[in-house]
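The complex appears here without one of its protein chains, the remainder shown in place.
Order of writing sets the chain letters: A, B and C. Residues in each chain are counted from 1.
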Amino acid sequence: MHGERFYTLAASCPDRTGIIARVTGFFAEHRGWILESSFHADAAADGRAARYFMRIEVKADSLPFMLTELRARFAPVAAELAMDWKISDSAVKKRVVIMVSKQEHCLYDLLARWQAQELNIEIPCVISNHDTFKGFVEWHGIPFHHVPVTPDNKPQAYAEVQRLFEESHGDTMVLARYMQILSPELCAAYPGQILNIHHSFLPSFVGAKPYHQAYQRGVKLIGATCHYVTAELDQGPIVEQDVIRIDHSDSPDDMVRYGKDIEKTVLARGLRYHLEDRVLVHGNKTVVFR
Amino acid sequence: MHGERFYTLAASCPDRTGIIARVTGFFAEHRGWILESSFHADAAADGRAARYFMRIEVKADSLPFMLTELRARFAPVAAELAMDWKISDSAVKKRVVIMVSKQEHCLYDLLARWQAQELNIEIPCVISNHDTFKGFVEWHGIPFHHVPVTPDNKPQAYAEVQRLFEESHGDTMVLARYMQILSPELCAAYPGQILNIHHSFLPSFVGAKPYHQAYQRGVKLIGATCHYVTAELDQGPIVEQDVIRIDHSDSPDDMVRYGKDIEKTVLARGLRYHLEDRVLVHGNKTVVFR
Amino acid sequence: MHGERFYTLAASCPDRTGIIARVTGFFAEHRGWILESSFHADAAADGRAARYFMRIEVKADSLPFMLTELRARFAPVAAELAMDWKISDSAVKKRVVIMVSKQEHCLYDLLARWQAQELNIEIPCVISNHDTFKGFVEWHGIPFHHVPVTPDNKPQAYAEVQRLFEESHGDTMVLARYMQILSPELCAAYPGQILNIHHSFLPSFVGAKPYHQAYQRGVKLIGATCHYVTAELDQGPIVEQDVIRIDHSDSPDDMVRYGKDIEKTVLARGLRYHLEDRVLVHGNKTVVFR
Partner (left out) sequence: MHGERFYTLAASCPDRTGIIARVTGFFAEHRGWILESSFHADAAADGRAARYFMRIEVKADSLPFMLTELRARFAPVAAELAMDWKISDSAVKKRVVIMVSKQEHCLYDLLARWQAQELNIEIPCVISNHDTFKGFVEWHGIPFHHVPVTPDNKPQAYAEVQRLFEESHGDTMVLARYMQILSPELCAAYPGQILNIHHSFLPSFVGAKPYHQAYQRGVKLIGATCHYVTAELDQGPIVEQDVIRIDHSDSPDDMVRYGKDIEKTVLARGLRYHLEDRVLVHGNKTVVFR
C-alpha cells in the first residue's frame, strides 16, 4: 500500500513466451514507474488451455499521458497478446451497493471501514429486504432502499434491485449476509461483480443453516467463504476463506457467534481484493494477487 | 452457550484435596443443576503457592432460593476453603464504559455486538478525549462524554473519567484504542476491571508505534493483545492474543490496517471472557476458562 | 502435563443433578488428589438424550489402594449413575500398532515422538502392505510385518492384520497414511480404537485424491482430519482437524506437500488425545477434553 495515484492493469491472455517483456516493455518505453506487479501462469488442466494472468500498478504521474490515452496506446499491445484486460484509476472510487437483511455484523464492519477511509469506495446506497437498518444507514448519509422480497414478488423485487443498482452506477454489489437467493437474471447480469459471504467453509455445508450442519457432523473448525455469485447456489468462484476453531462445548448458537467474526473479516478481505482488481476469474476458480 | 438464567461462581483458593467435592456437594445438596464447570490447579512456581481455580454455572431456577440467600449459604463453604469468590447472575447485565479516541474499528465492532445482543451488556456511556464519535454514539441512544486530555490537565481529566465511571455504576472499563495512558490512580482504583487492547503481540513491541517497530524488525506475523491495565505500561495480565501473517510487501500502513482486524476480534473475545467471569487473575497471569 | 503417576477416569452417563459431587465425593472420601478434571453436558439433540461426560486424573499415590481396588470400589458409584466408564493407569504404556503404506511423513513423525518419549507408548509392530519401510522400522528395534493387499486376498489380508494386532495385544491401531480401505469386519472389531488420518478437511472431499478435488474447486485452505474408522468410508467421529492456507499458484503437488505437514501434526494431536483418554465418543461425534 502506498499513497500515490496509480493505474492498475489487470489482464489475462493465452500463455506464450515474452508476455511480461512485451507488457512491461510498453510501460518502460513511456518511462512508467511500476509500483507493484504480479504474474501467474495457470497450467493447462481439465480442458482449460494454459493462461497467463497479471496485475501491474503504474504510478500515474510517471506516464506522459492520461488514462484515456494510456488505454488507447495499450490496446494494440493487448490485441497482439489476445488479452482480456482493463485499466482502472486509483483516483476513481469504486461504487459499492450493499445488500443486507437483519444481521448487524457485516454492515457495521463495512461502514466502519468506509468511515475510516480504509475502503476507498463510494456507497451510493444500501438495499434491504427489511427496514431494520434504515436509521443507522441514513445516519451515515447513505440512502437506504427497502425492497421487500416475498414468495410472490421475486421477479419484481429483483427488477427493482437491478434498477437501483443501475441508477446508482454501481460497480460492485456486496451481499453482506443478505438472506435471499438472487434471481438467475440478476446473477447473469453482473458476472464477477456480485460478492457474497457464505457462512461455511465451502464446499462443506452448502445451502441453509451451515452451522447446524457443522454441529451435526462434529467438525472441529468452522469457516466462511467469500465468493462471486453465480446462478448455481454457493458454487461460484471462491475469492477468500478462513476458519476458526470450535470444540464439543460449542452449541450451534456459539458457532453462529464465532462465525460472524470470520464472516465479516473474510468478506472485507475478499471485497478489498476485488476492489483493487486483485481477483481474476478463471473458469470457476480465481487468481488472487494479494 | 444456552438461553437459561444462571448463576456463575468464579473462585480460587489454596490447593488441597476435596475442593471440587466440597463445592459441587454444596450445589448437589440443594439440587442445583450445573450447566458448565471448569477447574484448574495452578502449580506452585516462583514463590507462588499452588492455587486452585474454578468456574461453575448453576441453573438459577434449579435452586430453592434466590441469589442473596445463595451467597449467604455459600459463604461458610468459601470460608472453610479460604476462597476468593464471587457469584454473578446472568440476568443482571454488566455495565461497560467504553473509552475511545479517534479510531472507528473497535467502537463500531463493540456497538454492533451490543446491538445484536451478542454482548449482554449495558453501555451507560462512552468517554473520549475527542468528540469525533459524539453523533454516532448518541444516535445509538448512548450518552457521550468528551473529556479532553492535555499535558496540563491529566489529574483533573482522569478524576472526571473516574467520576463518570462511578456515576454510571460501571463494572468494566474498556479502552477501545484509547490513545492516552491512564493515571496510576485510575489504574489502582479498578484492578482487574480495565481492559485494554494493545496493538502488538506482547511482550514484543511495548509502547508506541508497535507496527513500525514490527516493520523494522522484519517479523512475519503481527498481533494484538487484550490485557488488564496496571500502572506499569503494557505489563498487565494478558487475557487474549492473536496474530495475522504479513510479508515483505506490507508497509507499516498495511500492518496498521491488518492489525485492526486482529485488535477488534481479540478485544471482543477478551471482553466476553471477562464479562462471563471466565478470567481469573493469578499474580501477573490469567486463568481463562473458555 | 506433569510427571506423576496418575489414574484417569473417562466416563459418561445420563445427565442429572449431583454427578460431579457424587464422583468427586468418592475420590475426596479416599483423599484422592485430583490433578486435572473436565466435565461436559451434551444437550439433548436429534433424538439423543442429554448425556454427561467427564475425565478426571487422580494422583496414584494419594489413594490408599491400588488400581484393581479402585475399580472395584468405584463400580457401585458408576452403577448408580448408569455410567460407561474406564480407569487407566499412566504407568501402563498403551500399545499402538502402526499401519503404513509408502509415505514417510507420518511414520517418521510418530517414531521421532516415540524415540523422544513424547508419546508414552509401546509400538509392538508396524504393519504395511509394502516393504518400503522394513529396514527403517527394524533399525528402531520394532518388528515389521509385510501384509500385501490385493483385490483377491482382502479377507485373508485383514484377517492376518487382525491376528497380528491381537498377538501384539494392541490397544490402538493407527492408519498413518495406510492407503487401503479396511474390511468392515476389522472396523467393527475395534470401534473407537482405529485412528485414521484423512488428507482433507472433512466433510469436504471424501474419498480418493482430495487434494486434486480441492484444486478443482479452487478452495483457499486445505486441511486434514483425524477420525475414528467406521465401516462407512471417511464418516467416522472426527477427533481433530486443521488447515493450511494455499493460493492460486499452488499445484495439486504443492498441496500434497503442504498437506503432509498438516496430516502428521493432526494425526499426532489426535493420537495423543486418544491415548490420554481425552476423547469420548457420542454417537458420530466426539467430546475432546484437551
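Following the convention adopted for this analysis, a residue touches a chain if its C-beta (ideal position, glycine included) is under 8 Å from a C-beta of that chain, and two chains touch if they have at least 3 such contacts.
Every value quoted in this text rests on a predicted model; they were computed, and no experiment measured them.
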Of B:62, B:88 or B:204, the residue in touch with the unshown chain: B:204
Chain not shown, touching residues in subunit C: 1-2, 36, 103-105, 107-109, 111-113, 115-116, 118, 135-136, 139, 249-251, 253-254, 257, 260-261, 265, 268
Hidden partner chain, residues of subunit B it touches: 40, 42-43, 46, 201-205, 216-221, 223, 237-243, 247-249, 251, 284-288, 290
Hidden partner interface residues of subunit A, rising order: 2, 17-18, 20-22, 24-25, 27-29, 31-39, 41, 43, 62, 245
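Everything below uses one rule, namely that only the chains that are shown with their structure count from here on.
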Which two chains share the largest set of C-beta contact pairs: A-C
Most widely separated chain from subunit C, with each centre as the mean of CA atoms: A
Fraction-based call for subunit B against subunit A, same above half, different below: same
Length of the line joining the C-alpha centres of subunit A and subunit B, rounded to whole Å: 35
Sites on subunit C at which at least two other chains make contact: 43
